[in-house]
Each structure stands twice: as structure tokens, then as C-alpha cells.
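This is the structure I have questions about; it appears just below.
Partial complex: the chains shown occupy the same locations as in the complete assembly.
Naming follows writing order (A and B), and every chain is counted from residue 1.
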Amino acid sequence: MIRVGIVGATGYTGSELLRLLLRHREVELIAVTSRAEAGRAVSDYFPALRGVCPLEFAPADSPLLNSCDLVFFATPNGTAMLEAPALLEAGVRVIDLAADFRLRDAELWSSWYGMAHACPDLLSEAVYGLPEVNRAALPGARLVANPGCYPTAVALGFLPLIESGFVDPGFLVADVKSGVSGAGRQAKTGLLMAEVGESFKAYSVAGHRHQPEICQTLRAVQPKGAPAIQLTFVPHLVPMIRGIEATLYARLDPSAGVQGAEQLQSLFEDRYQNESFVDVMPQGSAPETRSVRGTNLCRLAVTVPMAQAAERGQTLVVQSVIDNLVKGAAGQAVQNMNLMFGLAEGTGLSHLAWVP
Amino acid sequence: MIRVGIVGATGYTGSELLRLLLRHREVELIAVTSRAEAGRAVSDYFPALRGVCPLEFAPADSPLLNSCDLVFFATPNGTAMLEAPALLEAGVRVIDLAADFRLRDAELWSSWYGMAHACPDLLSEAVYGLPEVNRAALPGARLVANPGCYPTAVALGFLPLIESGFVDPGFLVADVKSGVSGAGRQAKTGLLMAEVGESFKAYSVAGHRHQPEICQTLRAVQPKGAPAIQLTFVPHLVPMIRGIEATLYARLDPSAGVQGAEQLQSLFEDRYQNESFVDVMPQGSAPETRSVRGTNLCRLAVTVPMAQAAERGQTLVVQSVIDNLVKGAAGQAVQNMNLMFGLAEGTGLSHLAWVP
């Protein structure tokens, strides 16, 4: 049994971790901390866990964390970088679900997150926990940066195209849409149901923190000598609770000589044939977020729309859907844990989506 | 008073026309037809109109239509082209809210709508009722093709960019999102709340009827000698009832020499300064669909996202929001009617959005 702690379990990624770990047969939950709710029964705070979770919230500095094999940080950005070093020192492995260790460049991180980085020396050690790219590095990892929700959906959609060099990396567009749980459990008027229900909008159009994270991932898989990645990334808020859909646009590089949709379909199917959490759907499919709700899956479809003149390069479209709280957060964290501890990658992640 | 008839008033564009026309001070409603509900009180079918609408649904071939000054067709595609010619013959002017007269090319129309066109000779006469482009032609029009909902949102967003030649017309992307009322009042399982609620997806990615309609509009306003329009158009279904948001992507043509966001902001503000139903919002705004809900407004914002290298041409983003049933259908039809009959353009269209 892996002895596990969760720091900051009162938000949405924390509660989702609880849902997954309480039913994970190789995990023993040792400590679940909360600054605000310390001493309160977890099942009182989350009535959905009545009868299932016997723990109380421990204080944020609970010594129990030091006795864990693994600690998940489900805290706001800027917390793990302060607390993880001592745990690592004590031999505890760490998965951070926030952004603290996602960017390898401390200066870039500071410019986007508005604070100095507390342990820039750890950035190069941290493994970016997208198993479909970095699986080999996970068994030995002490510190894993769990990817952002948008970056997971977008990177998995662009990966085969960038790795193959089939598209012009200089004009990528990611039009992404997220349910409101992606904004976390914050008491902001802008997230009230009366504000976000029955409405739709883009936000952070001028720039969003997930853009450099995606670029870093894509750059790392480009063929040698490929032109620079230029990605326009526009997030939107959908009046629903869970789910991300990313519609990705790229222009086929005429020099790559791609022969139609079949070749693209094969490219995607081949790339992901051994990935148990990426499902490449048949031509003509319309992946919907509910088909992955509550699961750790990413479903993809690739299309070359008609009414496109070929002579200047065709635009292709990739659709990518995930559950932002599972493959986009807690589920991927469990997948990473499984790989770090030598378990079957899908342990505890076999949930089926609820439809409807 | 304008004597008005509505053919096919049991769908969503029909009921929205009723809402607007019953409170329009220059309109007298003469006949409201329905094949299925003929003889039934309109206010029995639409309880929201109890006490306001004294009419019964007339049969589809009601002779009252011939005594109208204007007849709106709020029917499925393929109906107006069969019935409008006789009305025009009888001196009745016609606004079709369906697609029958939107494309000037009968063959193109047939290929997208799956039927032969019944009166291709009328296509060249029909005025495409986007007042922001064709206002001058409306006073004399006998036959008006009311634009589609997506084409309205997309065309108004791209117009200043295409007219000015500031962007490369060869790589336009329109990622559009619509509430479910856009699919009409059809008894299809795919539109049940249990199917479309709490989920999000793209659809018709391979090709959608509104793509050629938008291209036709944009081509007509291009500067002489400009390269061909190439538009990738991907619609999505949002789990809400009303509203369209279009996020538009275009690449600034480096040869146009545009100097930053201010110049683009001015371009949009200048283009629409005399348009009472187009609101160009300040830099940094995030137009949301609820801000135009129930109104005939289109709100726009234009942004040049950061993290874009300039040397290969910058990608800019336009956000455009409308209410699909008002500016995207019934409201624009009333706006067209006002112009056809010499009324103030905004008569009967002064509603404010409900927030929340």
C-alpha cells in the first residue's frame, strides 16, 4: 500500500483526488490537510463522502505528511514550491497539481504567475507529468508537475502533428472551452451561477498562463530544425460544470506531402495505439465532453474540412475532449502516481462516463 | 400601420417574431399560420402570450396573407421558395428567415441544401438583409433574405478586416458557438436536455451550410484584386438556450503595415460608428452572450494576443456576440422590415438585455 497525503483537499482537484484515492486498492490515505477546515470531519465537509472517509482534515503542517510515501499538492499556485522541498528532503515524493513546477524557466514562470519562484533549482528535476510524452521518466521521479487542464487537452491534440512535422508550427490556433469547475472553488461573484449560467464568453484573450506551458511541451517534441511554435490560445467559459473541449487548427505544410484525411487518421491512431487513456475516434466523429466525464480519457478526432482550397495549404481541425478534473487534474495525477510506484498505469482509473 | 403576416409561427424564430411584432407600434398582425396548429388560439399554444395575442393560427394557405403588406416566412428551408412567388405576384413583400434566398448561386445552394431551387430567377433580386452591408438596397426590396445566425455574428466580426485588406483572406478561422435554440424546435433525441445539457461538442466540422453564406458576404466587400477568401468554420453546441459567440482568427497582412491594437480598434470603431446595433467594446473587454440576450445588438471586441512573434505576421482575435434569435433571426428581420417601410431602423427593437 502506498501511504498518501493530500495537501489542500477542500477545492475541486482535492475532492476529486479523494474520490479516486478512496477507491484505489493500493492506496492508504494517511492525511488530508486543510488550513481552514482543520479538525473537521472530511465527510461533514463533503457529505458525498459520508460513510466512506473516516478522516478529519489535518492542519496544513501535519507531521503525518512526513510519514507518507507520496504527497499530492492540491493547493493554489505558490504553495507547493514553499512546502515541497522539506518533504522531498524527508524522502517523500511529491506530485504538484498546481503550476509551480510546470515551466522549466523560472523567469518565464515569474512573469506569468506574478511572484518569484521559491526553489528554481528544482525546476529542472521536476518531471512534467504527461505520461504520453514523459512516461519513461516517471518511475524514477521524486517530483512531478501535473499538467494543466487546457495544456493536457491541447498537447494531446497537437502532438502527432508537431512530432511528424506535418503542419506549419508558425500558425497554430487553440480555441478551448472549459466548464466552470476549471476556475476552482473560489468565492468570486464572477463564478456565481447567476453570472455564468446561460451565457458564454472568451476570457484572457490577450494572454493566458497555459499558453507558455503548451508551447514548452510542443517545442520539446519538434523535429530538429523545425520553425518556432506560434500558438494563439483563447480560452472560453462554458455554462456547465465539468469538461474541456479544445478545437485545434493547423495548416498542413504543403512540403510534407500529406495525402488526405486517411493519412492523418493513421498518424493519430499509430501515435496513440498503445495509450490506454487516449482514444482516437473514427473519421466523422464528434467527441463530446460528456463521453469522458468522470473518466481519465482523452478522446480525439481529426478532420480536414471541405471547402478549402488546397493550393495554399489546407487547414485541418483536431477536436480533443477531457474531463478537466480527471485527465486534466486528479486522474492524471493518479496515473502519474501509478507509474511512479510501478503499478499498472490504469489502477483505480477504470470509471465509465455517466451518460446522461 | 404595416399589415403583417407570419407563415409558420410555431418554431423559435416564429415565436420570437411574435414577441417583437406584438409590441411594435407600427405593425398590425393580420395572420399567423401553422400547418399543424391551425384553428388553435396562439395564446393557448404559447401561454406566455395569454392576454396579449387574440389571434388563432390560420391555415398555411390562408387568403389573409394576400392582404398583407409584408409576410415573414419562419418556415423550414425549402418552403418560402415555393410560396413566396405567388405573394410577390400579389404585391406582398416578403422576408424569408430561412435560407432559401441567401445564396445567389442556385447550384451552390442546391449542393448544400439537398434540393433543387424552385425559383432560381428570384435569387438575384433578393436582397441579403444584413443592414450593415446592404442598407441602401432595403427600402426598395420586394424580397429579403434574412441572414443566418452564425453568418451575422461572423460577418460583422470580419467585415472591417476584409474591407480594409488588413488581413490575409486566405487563412480565416471562425470558431463559433451557439445555444441550443439555434437548432430549432425539432423533436430530436439529440436536442433533449439530458443529451445536450452539461456537455459541449463541435459538430458539422467537415462542412456547414453557413460557410458558403459567410464567404459570399465577405467576397462582396473585398478590395479589388484581393486573394480568395478561405474560411475554416467550426460550429459548436453550448449547453444554454440563447446566444452565439464567434471567436474569429485572422493573420495581419504584414504588407498592410498595421501599427498595433490601437489602429485595429479605430478601424472597428470607425466602421461601426453609425451603426446602432453594433457595439465595439473597448480594448480588454470580454463580450458575453448574456449582454445581448433578448436584444438586436452585436457586441464586438478586437485583440492582438501577446506571445506572438511579429515577423511572420501576427494573429488577431475578434470576439462577436449576438442573440441568435434576435440579431441572428427575428430582430434582424424586424430591422429589415423597418428599413423596407421607411420607419426608424430601431423601431420596436429597444429591449435591454436581462442580467442576470
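The working rule: contacts are C-beta pairs under 8 Å (C-beta built on N, C-alpha and C of every residue); 3 or more make two chains touch, one makes a residue touch a chain.
Not measured: the values here are computed from a predicted model.
A.B. asks: With 2 copies present in place, identify the total for the complete complex.
C.D. replies: 4
One rule holds for everything that comes next: only the chains that are shown with their structure count from here on.
A.B. asks: List the residues on chain A that touch chain B in their complex, please.
C.D. replies: Those in contact with chain B are residues 170-171, 173, 175, 177, 179, 194-195, 197-203, 205-207, 211-212, 215, 228, 230-234, 236, 238-243, 245, 247, 249, 251, 284, 286-290, 293, 301, 303, 305-309, 312, 315, 317, 319, 321, 356.
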